[in-house]
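Report on the structure given below.
What you see is the complex with one protein chain gone and the rest in place.
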Amino acid sequence: MPDDILLKMKNITKDFYGNQVLTGVNMELKRGHILGLVGENGAGKSTLMNILFGSTVIKETGGFTGEIELDGKICNFESPFDALDAGVGMVHQEFMLIPGFQAAENIMLNRELTQRNFWVDVFGERLSSLKNEEMIKRAQKAIDTVGVDLDAKTLVSEMPVAHKQFTEIAREIDREATKLLILDEPTAVLTESEAEIMLSVVRRLADMGISVIFISHRLKEIMQICNELVVLRDGKLVKEVPTNETNPEKISEWMVGREIGGGPAREAPVKQTEEMETVLKVRNLWVDMPGERVINVDLDIKKGEIFGIGGLAGQGKLGIPNGIMGLYPAGGKVEFQGKKIKLNNPRFALDSGMAFVSEDRRDVGLLLEEPIDWNISFTVMQTQEKYLKKILGGLIKWRDDKAIAKLAQEYIDLLEIRCTSSKQLAKELSGGNQQKVCLAKAFAVRPDLLFVSEPTRGIDVGAKQLVLDTLHEYNEKYGITIIVCSSELEELRSISDRVAIVSEGRIAGILSPTAPLKEFGALMLEA
Amino acid sequence: MKGWIIRSTLILAIIVLAVFLYIIGKEHVIFVENNTFTIDGKVYEPYDLVRVTLDSGEPVELKKPRGRSLGRAKVSTTGLNHKVLVEILDDDDNVIESKEAKFNVKNNVEELLLNIPALMHDAEGWVANNQKTIYVENKPFTADGKTYEPYEFVRVILDRSKSLEIRKPGDGHTGMDKGVVTDLRHTLYIEIMDNEEKVLESKEVSYTVGHAQEKLLINIPAVMNDVDGWLTEYEE
Amino acid sequence: MSILKSKDNKIARFFINNAVPILFILFAVFAIPMADLSIEYLVAEMITRLARYSFLVLALLIPVIAGMGMNFGIVLGAMAGQVGLIFVMDWGVMGVPAFFLAIIISMPLAVFLGWMAGIALNHAKGREMVTSYILGFFINGVYQLLVLYSMGSIIPINNSKIVLPRGYGIRNAIDLVNLRKSVDRLIPLEINGIEIPVMTFILVAILCVFIVWFRKTKLGQDMRAVGQNMEVARNAGIPVERTRILAIVISTVLACIGQIIFLQNIGTMNTYNSHEQIGMFSIAALLVGGASVAKASIKNAFVGIILFHIMFVVAPRAGKTLMGEAQIGEYFRVFVSYAIIAIALALHAWRKNKEAEFARRSLRVDTEEAAGTSE
Partner (left out) sequence: MMEKIKDFLEAAGWPRLIIGLFLLALFITAPFVEVNIFTSLSDVIVRFGMWGILVLAMVPMVQGGCGLNFGLPLGIIAGLLGAVTSVELQLTGLVGFFSAVLIAIPFGIGLGLLYGILLNKVKGDEMTIALYVGFSSVAFMSMMWLKLPYKSPDMIWAYGGTGLRTTISVEKFWYRALNDIWTIQIGDHFYFPTGMIIFFAFMCLLVWVFFHTKTGTAVTAAGSNPEYARASGVNVDKMRIISVILTTVLAAVGIIVYEQSFGFIQLYLGPFWMAFPAVAGILLGGASVHKATIMNVIVGTFLFQGILTMTPSVINNIIQTDMSETIRIIVSNGLILYALTRTITIKSAKVKA
């Protein structure tokens, strides 16, 4: 029955400035069905959903090609408001709720029930009075439809996370037109029991005839509630199957499996690490990094190895280096070269001989408003008092601008940083070159151990290879131990001697880079 | 559409309200005068003691003017329609005669002069505008077949406060200017100047205007040459 | 344990949240006996000052709802009000009609200034308070240009009582003889020899009702939403910028009326100074009443006016008794007005930072516990 099809997406293609993110995606969704959308980070899930939801980002970056058909009508949403009017609702990962408002006020936000009064004629609609009682009643009805026990008068700021999630869903339900609901990782922040309730809520919505697109990394959940599932990889739809015809193993294989020659090839042999000396010992590490929480991590890093840390975004892999380097509040025991590391103290970590290339280039990695030479030399100057001239017996520590420029020039040549001179401002460089400056900054400290977070995020292919080669070279030449955190599994496999997968803030397992993809997939998705 | 109608009506209403507020709130100063009044050769003499009540305000008592006393009182009012109650008193404060009268004020009139003897005799002009517009002209004046020529440049000061500068007519100059003065007794100070504003000659004269006169015309060459008829009523 | 803790917290929280008013009540308790002023005098003073300042202080509430902090830009409204008064004085209008006429005349100007201020503040999100403060100074310059140089030369002003002897520009002090207490005394009432400005209080009451009603309108709700989280509000389709501009426009218009009420009570207008201190005094009073940059109520306004002005009246006398010098008291109240704003703002900023940290720490405990259970 073709009538049953609610949504058809035909040949959706989208690029961001020449960077292909979606290629010819076709999918269909039946009324009252739940569709699971899975894929690695960067596979194109959010872009696809942004297109469906009419996000302004898409329009600002040149729009997309292809067709969206909703209820038999071709839709071209100019903004999320158009999408909402057409009956597409979306619950984002970050809550779009106003903390000081009641659940009811949030549910009815900007759709308040109002009553005209005299002033409306004078000053316009916005002076109409609110019908609070009725709004609360209606909101309560929406909440009851969702099927949770929540008073519509509760303040959002006083709710547990799950209730916030339900409030958002109730808001979408309350729009009478809502036919399609997009849920972006709704269970990521929930406890197990809350997640259970969440799933039953989603099921109930589907029973009411609302179609749901359910994005999750938890394959278990997908298997449990979805009718069909769609796997995206590298912007292409690799599989669309009914859930009952597949199993988690297969799904994870579809997700991570690359086409031949797709990723960087492994060149160097894998080091045998069992016999090597432990240089960094981590016990019971917890890190409070928003969005990348680490709960309980034990690690032993061997001297001279390249250790990869992988896992999906938001699972906590980035929290590990940030915690050890003292950038986010952390606890637990960390020993480096036999010495206990004081946590929450970046200076101490740096002084102990560790260095860090942050994943956040703009906010942590660079002084955007300053020249390249400053960026490269600053850390080493501050921590090791290098590139300073001592005047008056050390009373004045004069910055040696010449030596700094020379140092910068060395790295510019070495890493092929493309710039006009070492005096160019960091903000004027391209992403790849900025990343190289960040690496140069870390190398300049001459660390014994180097943390590198997302070394290739947001840079082009050529620069990617160069960055990875440089890391490899430093490891080989100077024996620097390197810990790389990356969302790109292929990249990790290509340079690491061992790869740990982090899931939900914990180490799910450590594998050899040569282990089959399936195993990595299984660890990532805790299937 | 409905909104626009209501809005424009409201704006209109506010403007009307503003005008209304202006009219009812505008201050008019009324000088009540128990003074000699002359009109058409008839003279009305002031009373020994009168009590005047304007609208529902405090009554004021006025004696016959003697020496420096002008026999006047200043009362501040608002609004356009007024009534005045005049009571003539004897030495023992008994009312001998009383009379009530009504009058209107034009909204743009700042000061009003109210003459009691005239009011008591229903003489025309018992209520008059206290502001007089004085038109000063520096134009040729002919009297008894003789013509007095205008001056190049004249400065005229009315009542030692309002200064006017008048050039000879022609070259875009009209040879005329005006100023507003209040009350009945006035002075006029004239300076004849050359083009560098050096004073060549000066003269001061005093003059009185009648109650009912509102616009007067003064001719400078005539004043300077002491020719009668330098002060006349102004006609448009 | 956590219940006990939260109870302690409640008491502690009450003291922390109300630190400023409590401080002022303590001050009043000590200083009033020292000042040796009769209670009748104090009560009469407070009634006058409530009538005088309430409208201005209440004008601050709406921008707070919209998350724009204390609107130092109410001086813009005050200036608009004064321009209206100048015209009314020039035209020789008297009494209550003059009062309402001044409001009608100055209203368009207040709307225009508020609208400009709103646009400026939209360009300075997160720095609204400093910006509105400087905006007050800037517009003060423009006001001088208008009143001191254009009035009587370009703009016709004829009343010689208000124009400077040089022929243009308005005099420094204008005696509002026609207007003095005209509203205050419209409905005369005296209790124990204390004059009660009934009509003024009626106007204030109308404003309070307006504010309460306004909060329950769609626009009021939108302002609350914008004030709490601009991004969420924007995503819900609320026109954030426009809403913020409207908040400032309303505040400026109310301040304009407030200034006219204030001046009819005082009876003289210092053309070039009367508005300058208005922002500072009103804001200090509101903060003393326990309001913060993010939260202010009608109650805060009234409590604040009373406490702040008790300090204001009592300080010089108390200074004299204590230090043998009234001058110290004068400086003391200047000091307190500014210091109270500094302290209240600093407390707010500090609390904001602390709360962010606290929110993070609560997560951390969570993390530790989670770590503990998994072992």
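In this document, chain identifiers A, B and C correspond to the written order of the chains, with residue numbering beginning at 1 in each.
Going forward, a residue touches a chain if its C-beta (ideal position, glycine included) is under 8 Å from a C-beta of that chain, and two chains touch if they have at least 3 such contacts.
These numbers were taken from a predicted model, which means no experiment stands behind them.
Peer 1: Given that one chain is not shown, what are the shown chains it touches?
Peer 2: Looking at the entire complex, the absent chain's contacts are A, C.
Peer 1: Among the options A:381, A:450 or A:522, which residue touches the chain absent from this view?
Peer 2: Result: among the candidates, A:381 touches the missing chain.
Peer 1: With the full complex in mind, choose from C:148, C:173, C:208 or C:298 the residue touching the hidden chain.
Peer 2: C:148
Peer 1: Among C:34, C:111 or C:124, which residue is in touch with the absent chain?
Peer 2: Counting the whole complex, the residue in contact with the absent chain is C:124.
Peer 1: If the missing chain were put back, which residues of subunit C would it touch?
Peer 2: 120, 123-124, 126-127, 129-131, 133-135, 137-138, 140-142, 144-145, 148-149, 323, 325, 327-328, 331-332, 334-335, 337-339, 341-342, 345-346, 348-350, 352-353
Peer 1: Would you write out the residues of subunit A that touch the absent chain, in ascending order?
Peer 2: Contact residues on subunit A toward the absent chain are 325, 327, 346-347, 349-351, 356, 358, 360, 363-370, 374, 378-379, 381-383, 385, 388, 396-399, 401, 418-420, 424, 427-431, 434.
Everything below uses one rule, namely that only the chains that are shown with their structure count from here on.
Peer 1: Which pair wins on C-beta contacts, B-C or A-C?
Peer 2: Result: the pair with more contacts is A-C.
Peer 1: Please report how many Å separate the Cα centroid of subunit B from that of subunit C, as a whole number.
Peer 2: Centre separation, subunit B to subunit C: 47 Å.
Peer 1: Help me check something: in the complex, which residues belonging to subunit B touch subunit C?
Peer 2: 14, 17-18, 21-22, 24-27, 76, 78, 110
Peer 1: Could you pull out which subunit C residues touch subunit B in their complex?
Peer 2: 91-98, 100-101, 104-105, 178
Peer 1: Give every residue of subunit A touching subunit B within the complex, in rising order.
Peer 2: 120-122, 124
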